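One chain of protein is taken out of this complex; the other chains stay put.
When the chains are written out, they are named A and B in that same order, and each has its own residue count from 1.
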Amino acid sequence: MPRTTRTGPAKSPELDHPTTLALLATMWRIRCFEERVARLSRSLLVHGLIHLSIGGEGVAAAVCRQLRDDDAVYSGHRAHGHALAKGAPMDRVMSELMGRSDGLCRGLGGSMHLVDREHGLLGATGVVGGNLPLAAGDALAAKLRGTDQVTVVFFGDGAVQGGYFHETVNLAALWELPLIFVCENNGFAEFTPRAAHTKVERVCDVVAPYDFERRTVDGSDVPALWSAFGEYLARARAADGSGRGGGRGPYLLECLTHRLRGHYEGDPQAYREALAEADWARLDPLARLQTDARRRGWLGEDEVRSIEEAARAEVEAAVRFARASPPAEPDATAGLVYARVGTQS
Amino acid sequence: MAHELPYIAAINEAIQLEMARDDSVLYFGQNLATTENDEFVRAFGHDRVRVTPIAETAEIGMAVGAALAGLRPVVELYMAEFMLVAMNQVVNEAPRFRYMSGGRVKVPLVLKAGYGFTAGWAGQHTGSIYGMFLGIPGLKVALPATAADAKGLMATAIRDDNPVCFLHHYLLTLEPGEVPDGEYLVPFGQAQIRRAGGDVTIVATGWMVGKALAAAASLAAEGIEAEVIDPRTLAPLDTTTILTSVQKTGHVVLVDQAPRHAAASALIAGEIAEHGFSTLKAPIRQVTGLDVTVPYSEPMEAFVLPDDTKIAAAVRQVLGTAPVPA
Partner (left out) sequence: MSTSNNPAELDDERLIWAFTQMLRIREFEERVKRTFEEHPGVIRGHTHLADGAEASIVGALATLRENDQLMCTYRCHGYPLVLGTDPRAMMAEIYGRTGGLCGGYGGSMHLVDPERGFMGTSGIVGQGIPQATGVAYAAQIRKRDQVVLCFFGDGASKQGAFSESLNIASLWKLPVVYVMENNSYNVITRVEQEDANAAAGEPLAVKAKAFSMPGVTVDGGDPIAVYEAVWAAVARAREGHGPTLVESKLYRLSAHGNIIAPPGVPLHFPEHEAVEVFGAAEEYEAAKRGDPVPRFRARLVTDGKLDAERADAIAAQVRDEMQAAVRYGLDSPFPEPADAVNHVYA
């Protein structure tokens, strides 16, 4: 059976004025949240292993803000941005990171294992690439149910050299699953540059044998991310005309991003040069979108300040909420190891 | 002569000494040797020291192949859980090859991984999963508890002609200790008596050894003398030293960080029950992790793990100086 050409709305959505402001708000929320988490981590109020996504807020916002609550997102160890952009309440995410009983996962999961079923954040897994087959299974469920739900899986370029990736891509392509692979290619797999991992620089080229639609975009260019992802989303959602309903894919959006901070908080980063100030200005998705919006006359100086201030206020409120939340009860794990038959959780 | 080194540096010293001694020893894994300045790269070059992609099946499978071809690879896996990604190579390939060939080949390799990082690393990076590798014929399992043992067991692991899971405890990483200079080998299957005592035998591994010693110190104030035994390798397991101690004390507390039903202590309890039953004056007690995934939040994390208070309480129960809970 030769591959068929997919049909569907191909027009790329453009980023308009209100959406730009909404995205800026989301990105500021993530940025402020993560900067605060870095400080909390240094003062040990947030413990364990923390991975920040500063520099990657544009991808989280442009992807997740186009999804519905019933579209599933699978994330990994660097999940704060995805969680917030997908709608997970910030105060409960902060509580989770601080190990409190009001945490998103009651303090059982922490930074690497955020789950918010209500908002379609189906899981962040702590082992590189482990989320890929999970997301394919989720997309299969959507397809079998005949809904128009689309599943998105975020992963880094480091996951691409793992077997999970290839096993999943083959089946997603073979079964035409409504799955969008969103690769955040920051050029480093943990502490190692991509060139030490593979001869193939672009992740889009790795899936070339499967010949499904794919694109590499500048992960700091939010309008480009918005329209590229929006186009794939609309096409993945469209019924495939088979009468079985369900969306169709897969697609790969490779976003070239910059990870401003180390692999984890505390990473001495001996493996790379510090970024020059000017380079960061060019790579910072938030600053770029803000400049762009100003140029279009969509944003005044006051509005910039008020968006940022609102984000900071929300973060401080989240910290207060979390501090007020009692530490998780030591024996709270009781009853959570196994699901009870016939219950939802 | 000895020098003081952190636990992790002692492991590195052993790998370096073995690599210098035998040019068939390789060291590769993720995030390893990424710069020319890396001490291993400078000493041994990129042929023998390599960074790999995040691809555990290939890393461990390639170690099997390189071992079949006569080399001695040490695979840096960082986290014991990452072996789960390549469980087939760990359990079903490396330890079985020699046997199925009727002894025609051997597979000398070391799987170096940390475990038990119960410091807020939550569910997927904290497991004490050595129980999964016990009872796999052909596979050896070493769990050093001190810097000296870390060095000596690693050197022995590299020289062993079989696949060895060398599992270092992450909470001991920076723990300093006296380490013998130069070549130093700790034999497999030889337990160490960390503290002598005649009232009760406590068996513990890894991070739990320190907890057991702390419990023993507090018990000594009550006039209870505990003997603390560290098996150092779980496969092979030195049952002789344990049974000899039990014969002397008649009381046993087994400590294990793993969840109760995946703990090596159950295996040791079985050996004692079968071979030392007549010397027991009270039932064996196990102090283990609870049967849960390790939770993230600190109070819950502490709740599910054994500690010195729980160990001391178990000792008092075994000796009849405290009531046994229902």
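The working rule: a residue touches a chain if its C-beta (ideal position, glycine included) is under 8 Å from a C-beta of that chain, and two chains touch if they have at least 3 such contacts.
None of the values given here were measured: they were computed from a predicted structure.
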{"item": "Interface partners of the hidden chain - shown chains only, full complex considered", "value": "A, B"}
{"item": "Sole residue of A:V207, A:C255 or A:A293 that reaches the chain not shown, by the stated touch rule", "value": "A:V207"}
{"item": "Contacting the left-out chain in the complete assembly, out of B:P137, B:G182, B:G223 or B:P323", "value": "B:P137"}
{"item": "Residue among B:A14, B:V41 or B:A66 that touches the chain left out of view", "value": "B:A66"}
{"item": "Those residues of subunit A which, in the complete complex, touch the missing chain", "value": "1-3, 161-167, 169-171, 173-174, 196-200, 205-211"}
{"item": "Subunit B, residues in touch with the chain not shown (by the definition above)", "value": "26, 47-48, 50, 52-53, 55-71, 73, 88-89, 92-93, 97-108, 137-138, 140, 161-162"}
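Please note the rule applied: only the chains that are shown with their structure count from here on.
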{"item": "List of subunit B residues in touch with subunit A within their complex", "value": "30-31, 34-35, 51-58, 81-82, 85, 119-125, 290-293, 295-300, 302-304"}
{"item": "Subunit B-touching residues of subunit A, taken from the complex the two chains share", "value": "47-49, 96, 99-100, 103, 105, 107-113, 125-130, 158-159, 161-164, 189-193, 196-198, 270-271, 327-333, 336-337"}
